[in-house]
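One chain of protein is taken out of this complex; the other chains stay put.
The block that comes next holds chain A.
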Amino acid sequence: MSILVQTDACVGAGQCALVAPDVFDQDDNGIVLLLEPDPQGADLAAATRAVRLCPARAIALSTT
């Protein structure tokens, strides 16, 4: 599993950085920053939740 981010879709809602703070952060404009592209264990579970919660569908899990 790896995380993909699409920064041009990001709306800076901050859901990802809130539920998975070890995987995501936001830059000064609120745009998603990927801290950990290949999260494991609890971080992977949190990242999965962040993917589903993102209101802009700007992050995704990839199995490839």
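In the analysis below, contacts are C-beta pairs under 8 Å (C-beta built on N, C-alpha and C of every residue); 3 or more make two chains touch, one makes a residue touch a chain; residues count from 1.
Basically, contacts and distances are computed from a predicted model.
For the chain that is left out, the UniProt protein name among "Binding-protein-dependent transport systems inner membrane component", "Methionine synthase", "Pyridine nucleotide-disulfide oxidoreductase" or "Sensor histidine kinase inhibitor, KipI family" is "Pyridine nucleotide-disulfide oxidoreductase".
Along chain A, the points of touch with the absent chain fall at residues 8-9, 11-15, 17-18, 26-30, 48, 52-53, 55-57.
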